[in-house]
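Every protein chain but one is kept in place in this view of the complex.
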Amino acid sequence: MNALRLGQHAAMAALAIVTAMVFVALYAPIFLVALLSFFRLRRGEIQWDSFSLQWYGKLFSNEGLGQALANSLIVGFASVLMALVLATLLAFYVNARPGLRTTILQFVIFLPFLLPPIITGLSLLVFFSEWGVSRGLFTVSIGHTLFVLALAYRTILTRLQGLSRNLMEASQDLGATRWQTFRYILLPNLKLAVVTAGLLAFALSFDETMITLFLIGDTNTLPIRLFAMMRAGFTPEVNALVTLILVFSILLTLVIARYVGRGAIGGRFRL
Amino acid sequence: MAQGDGRLQIERLSKNYGGVQVLDAVELTVDDGEFLTILGPSGSGKTTILRLIGGFTEPSGGRITFGGSDVTHMPIYRRPFNTVFQDYALFPHMTVAQNVAYGLVVRGVPKAEITPRVGEALAVVSLEGFMDRYPTQLSGGQRQRVALARALICQPRLILLDEPLAALDAELRRQMRAFLKSLQRQLRITFVFVTHDQEEAISMSDRICVINQGKIEQIGAPKEIYYRPATPFVATFFGDNNLLPGHLHHDRRDTANVDTPFGKIVVRDPRVVDLPANAAITIAVRPEALHIVAASGDAATHDNRFAGQVLSVEFVGATSQIRVAAPAAPDHPLLLKVPSLAGESAVRPGDQVTVAWRAQDCAVLPATLV
Partner (left out) sequence: MAALSTTGRPGHPDRRRGWLHLFWLATVYGIPAILIVLPLLTFLMFGFWSVEEGRILRDFSFDNYFAFAGNESYTRVFTGTLFLALRVMIINVLLGFAVAYFLSRLEGRLKYALVLGLIVPLLMSYIIKIYAIRGILGTSGLLNKLLIFLGILSQPSDLFLFNLTAVLITLSLALLPFTILPIFIALEKIPANYLEASADLGATPWQTFRRVTLPMALPGTVVGGMFCFVLAVGDFLAPELVGGTRGFTYGRLVFSQFGMAFNWPFGAALSVILLIVSLGVIVAAGRLGSPKWLRQ
């Protein structure tokens, strides 16, 4: 009996070590990048006396970067808006009419999310060029809309299915029209799901690189610009930019976690 | 473990969760083959007792022995008990047959032996045709019987049941009650049954253990608990009771006079022998033991009587509830339950009536009312 308990403790200790190692492996590279945006590296050694913010300063004088950031924001907002409208319509439709047709529809919506991004990107590239649509922010926004659609749809549908049918019936029983029921009962209940979906979609769009690469043409979004800079090598300027984007990503994650609340992230998890 | 003796003994068992005393020095013995019900309101600690016996929770103090050997800190899977969980906890990824076989499979029983035993266990609960169904494909009553078969298959000496009937509808609950009782008699396994439903407890148990706020209030046979409640809590938790405060005057051995707001009341309860003279006590009289009699009625059959005014008459189905107040004690209206009969009721609010009852229908509680 004691041997068994000892074995259990040993197993948990081993798992704790594995987990600790995984967390170190996930975070060490990122911290190193952040560190190297402030300090210089010489022969693989960090020069601790070389603290400087000069690389951050250089970023602000880089004009292409500002344009790339603006483009990323435009694409992000446009695709989030389109995806939310489409996802809401889809969620209502699927919720109202479960069956084979909607199962197939769901599968199709999920394809751009599940398939390797290279396939989504390429198929849209070929499609747009066949129809003579020139590449640019418009085509990228369409690509992002499709990419984030599945996640937005799923988030809204889950909430919709969680709503009791009684709620709608009670509203109609009290004399509300369909529109009034939608406006006063459904919408307030869906608000959180829609905002969550929007934040997640924006985070995905803001970081999307592979689909964008095929659809962007000759302008830039932030990740595309970064990709070009990274191919050139490991430079302090890239480190500074990467650090800024990381801080932004972390803040966005915290906001999402805050918004979704402990109910979803802590305690019992549901996605 | 001793072979013959399957007695479960709980000694000074305590449990506190973060400073809150959920169980306080509970003492309880369950005999081999007994059907014992732990009864209490929600939050009384009754499920905690069950979880401590089953080994799901570690006690803060005290000891649990079974057949003479200490099982207090024995891991769950070594205990010779099995549990029927409140929501059954049937493994959703296993069929009915796999669920029932589970206890044998994990003990490494050969396959050739498992199949017939699963068949037998399912036959006991009449679910032979359901072997390949998944739990989601069963009704509530069927799930509950699978849970029972799964607990029975390892031939435990003792089965713990945590409100197993709570999720069933009224009719099914009544059937399952009879089924459980006959099953327990037939297999002669000890049942420790937890419920908050007093009717369930009375109809099935050999003995009932009433628990409130982490303390045992009374242990005894159903009739004893019903007619001779030990505390005001037991007296009122089990159906309705009229509670009267009073002081004891010994007369003959088990008969005594009690001074109450109603005047002198004669009681006959063997427990008065142990009480000192002039002790502050409480009398409990069941509403169905009170009768409305003619003012000049037969005094021999009714030891106690008083005149009063009817306050209210309420029809509640099989019985009618009548409240009568005595001029001497207007703060203690008595509740009567009389059989309802078709037509106008015999008494109306405002009527002057005489209420009478027998001395042996009075239970003497060795405690004052709060």
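Here are some notes:
By letter and in written order, the chains are A and B; residue numbering begins at 1 in each of them.
Please note the rule applied: a contact is a pair of C-beta atoms (placed from the backbone, for glycine too) under 8 Å apart; a residue touches a chain by one contact, two chains touch by 3 or more.
Predicted model, so just to flag it, every value in this text is computed and none were measured.
Across B:Ala25, B:Met131, B:Cys154 or B:Leu275, the residue that sits in touch with the chain not pictured is B:Cys154.
In the complete assembly, the contact with the undisplayed chain comes from A:Ile142, out of A:Ile142, A:Leu186, A:Ile216 or A:Ala240.
Contacts to the hidden chain, counted on chain A, fall at residues 4, 8, 12, 15-16, 18-19, 22-23, 25-30, 32-33, 36, 43-44, 86, 89-90, 93, 105, 108-109, 111-112, 114-119, 122-127, 130, 142, 146, 177, 180, 200, 203-204, 206-207, 209-210, 214, 223, 226-227, 230-231, 234, 238, 242, 245-246, 249-250, 252-254, 256-257, 262, 265-266, 268-271. Listed here are the chain B residues that touch the chain not shown: 54-56, 75-79, 81-83, 85, 87, 89-94, 102-103, 105-107, 134-136, 150-151, 154.
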